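Left out: one protein chain. Kept in place: all the others.
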Amino acid sequence: MDVAFIGLGQMGKAMAANLLRAGHTLHVWNRSRGAALELEPLGARVAAQPAEAAARAEVLMLMLADDAATRAVLIEQGVLEHLPRGTVCVNLSTVSVAAAQEFSRLAAERGIAYVAAPVFGRPEVAASAKLNIVVAGDAAAVARVRPVLAAVGERIWPMGSAPERANVVKLAGNFMIASALETMGEAAALARAHGVPAQQLLEMLTSTLFAAPVYQGYGRLIAEQRYRPAGFSLTLGSKDVRLALQAGEAAHVPMPFGSVLRDRFLEALATCDPDQDWSSIAELSAQHAGVTAPTAAGDAGG
Amino acid sequence: MDVAFIGLGQMGKAMAANLLRAGHTLHVWNRSRGAALELEPLGARVAAQPAEAAARAEVLMLMLADDAATRAVLIEQGVLEHLPRGTVCVNLSTVSVAAAQEFSRLAAERGIAYVAAPVFGRPEVAASAKLNIVVAGDAAAVARVRPVLAAVGERIWPMGSAPERANVVKLAGNFMIASALETMGEAAALARAHGVPAQQLLEMLTSTLFAAPVYQGYGRLIAEQRYRPAGFSLTLGSKDVRLALQAGEAAHVPMPFGSVLRDRFLEALATCDPDQDWSSIAELSAQHAGVTAPTAAGDAGG
Amino acid sequence: MDVAFIGLGQMGKAMAANLLRAGHTLHVWNRSRGAALELEPLGARVAAQPAEAAARAEVLMLMLADDAATRAVLIEQGVLEHLPRGTVCVNLSTVSVAAAQEFSRLAAERGIAYVAAPVFGRPEVAASAKLNIVVAGDAAAVARVRPVLAAVGERIWPMGSAPERANVVKLAGNFMIASALETMGEAAALARAHGVPAQQLLEMLTSTLFAAPVYQGYGRLIAEQRYRPAGFSLTLGSKDVRLALQAGEAAHVPMPFGSVLRDRFLEALATCDPDQDWSSIAELSAQHAGVTAPTAAGDAGG
Partner (left out) sequence: MDVAFIGLGQMGKAMAANLLRAGHTLHVWNRSRGAALELEPLGARVAAQPAEAAARAEVLMLMLADDAATRAVLIEQGVLEHLPRGTVCVNLSTVSVAAAQEFSRLAAERGIAYVAAPVFGRPEVAASAKLNIVVAGDAAAVARVRPVLAAVGERIWPMGSAPERANVVKLAGNFMIASALETMGEAAALARAHGVPAQQLLEMLTSTLFAAPVYQGYGRLIAEQRYRPAGFSLTLGSKDVRLALQAGEAAHVPMPFGSVLRDRFLEALATCDPDQDWSSIAELSAQHAGVTAPTAAGDAGG
């Protein structure tokens, strides 16, 4: 298929490469041209403007940072205007529910089907084409883009025909990850304050009841207080918690854990390096309890 | 070994049966005699009084409801007084950190080694001897009781020589489970309010990032709003959250998620059936958002 | 002075009448013309368009519902464009910090001084010209508008030269009122659950330690569970708490009480009549504790 792919950060570049490997024709554009040029040897055609890439596409795929970046490309830089009628716009970005509603409405007005397809997975997962993709949009449009989604992800999770539903699921998922971080932070502070090293606590629990990728991966970072380099920064984590809360606010959903998280991320942004990994909110629990230094493990595990 | 086993609720009875199967000699006692008599055909010797069971033991095992029940048996009913010097007291119950410190001090005064050994696992896990046992106490005493612990659990997690450490880990673990319940409750309310059935959200997330026993088991209950019969009641969940907070309070550890949970359980006790499963705190998120009835799944999953 | 006054709700109408009484020349406009016509007998000149009112003003005064209404008048309806250079724009409305910054920047670009002057006081206080006015903006501009402010308020509280500072103070003040409402709600629920009527509790405390207008006025409403007609609705209260939280978010200020309030107002909007008085969030504390009906006062006060 002829695919326009816009947004070539770590995630986008890995996905674009997989689309090329799967034999699709790719027209790529990125704000900083370097990332686009890296894909040329793999066969990508580098467009000078996003609208130029879009003009030839059967499918447009976006992997952008946020609402503002998506709005800039789709509207201000004329992509939506130049897309051929009948094209499917697949937005892989984590955007707000309100933005998804706005973009899908504007797309519909121009005869474009809008499919929301946010993904779960980190860059290395994207590289091995094992992302989980949450998809919502018109059923026929979703069916048409299945081949391109199959080239970048391991599994597709359909969520119905209203595109913003996929965004709700993505935001709910990121909220759940942030909750797990805070939970481990508080549990680790409780343990440390009683002389149990966080590592001992978390190793036990993440090998048993909490033997899931989120807990094991982040549990290790928290136990080792290793927050650099960030897989996902405090700034991005804070943004996603805010989007989840906004989605809740629009539908009158109180989220007390979400509110605690909001305050945690604000404190982290006010007092820590915002480029640290978002799991570093766990340190705040330790600081507030006066147990910032890891407990010596002398007596541990006798 | 000669083992006195006191406390034959669902968990205790399953563990006692496994000890008998492993060839140990068991002196059993339970407040309501019926449960003890059920073990007689398997070879258990039923004592008339807890002190009588204790009098012949090399190892005393307790599996009681809470601090008060443990204190009643150990102190008021004279068990500690009648235990032969050199016996090891293995407390499998979920008691408070303060109680563990008190019991181990009183035991030490009488020449008894106190080993805290709270367990993770539900009755069916106990029945198949696959419990995870968190153990803390004097190293020599722990070594002596390994054979009996091995008969009831799959894996033993040593946490050092101060007994209360094991209780801290147990309480931190139950706090983490309660946090997962609240997290799923809020995420499900957010999803429902936007037309996404809780089932769709939770199936996706508990098959991928949150593919752990706690999330899968309880996620199903929450998605199906199926809270009876209780595996673990609101009353017990409330108690364990309180014990975790008390342990935090004693060491000056603020736990904002713990505080939200405390208020959730109080509301549940004030307005729901306290014998429901503790995962029913998830319903409060739905009620507060005005989305109590499950969303019709008509459009879902296209 | 020649004053254009835009926005004639309950508050605005009362303030405009006081300006007329003080001898100022008033050009008035309101979205629904009726309110403007009511002021004609007092001498007001009713403009057909907001820009027409603005065109003749030395001072423009705005008393509008929110950011959107202010933006509509100032920008979309061309008021800022038609204001004579050198005019002072006095915004009495409760707008966001971000909006105040935007409006004052746009005003400055056109040679207009922007003075933020949000007010504390309810309609009856406005009618008797006893409002407290929080003022921030260029010192010379503030000095010029003192006579018109003096005609509507009892006291002027200067907050410096950056206009948004006045908005911060207004939002902080409304946050503090909302906190007082929640505090009384929780205290009343605690009292009721122990058989003490809310009235007895609140009468005692608001006659002594908390003998302030906010506690006395709202304490009576809460004790009597009398939430209609609203002096200030749940919808407006929810908006102001959101604006306070947004101001905090922009500056990385965690506000845990603010977060609790956010969730309270969302629950109230999801489950109650949004036009009730905002003090009705106190009822949620009672509901969550299962003490919704007022306690019979039989034994009380013996």
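Labels for the chains are A, B and C, by order of writing; each one numbers its residues from 1.
Assume contacts are C-beta pairs under 8 Å (C-beta built on N, C-alpha and C of every residue); 3 or more make two chains touch, one makes a residue touch a chain.
Keep in mind that this is a model prediction, so the values were computed, not measured.
Across C:Ala68, C:Ala108 or C:Ala212, the single residue that touches the chain missing here is C:Ala212.
Checked against the hidden chain, the listed residues C:Ala150, C:Ala193 or C:Cys272 yield one contact partner: C:Ala193.
The chain not shown here is touched by just one of C:Met1, C:Ala180 or C:Cys272, and that residue is C:Ala180. For chain B, the residues touching the chain absent from view are 242, 248-249, 252-256, 259-260, 262-264, 266-267, 269-270. For chain C, the residues in touch with the chain missing from this view are 97, 120, 132, 134, 139, 142, 155, 157-162, 164-165, 168-169, 171-173, 175-177, 179-180, 182-184, 186-187, 189-191, 193-196, 200-201, 204-205, 208-215, 244, 247-248, 251-258, 260, 263-264, 285, 288-291, 299-302. Contact between chain A and the unshown chain involves residues 256, 263, 266-267, 270-271, 287-290.
Quick note on the criterion: only the chains that are shown with their structure count from here on.
If the chains shown are joined wherever they touch, the resulting network links each chain directly to all the rest. Both chain B and chain C derive from one sequence, and where they touch, over half of the residue numbers involved are common to the two copies. A simple rule picks the central chain: find each chain's mean C-alpha point, then take the one closest to the mean of all protein C-alpha atoms, which gives A. For the pair chain A and chain B, the distance between C-alpha centroids works out to 36 Å. Averaging C-alpha coordinates per chain places the centre of chain B 52 Å away from that of chain C. In chain A, 248, 252-256, 260, 263-264 are the positions where the chain touches two or more neighbouring chains simultaneously.
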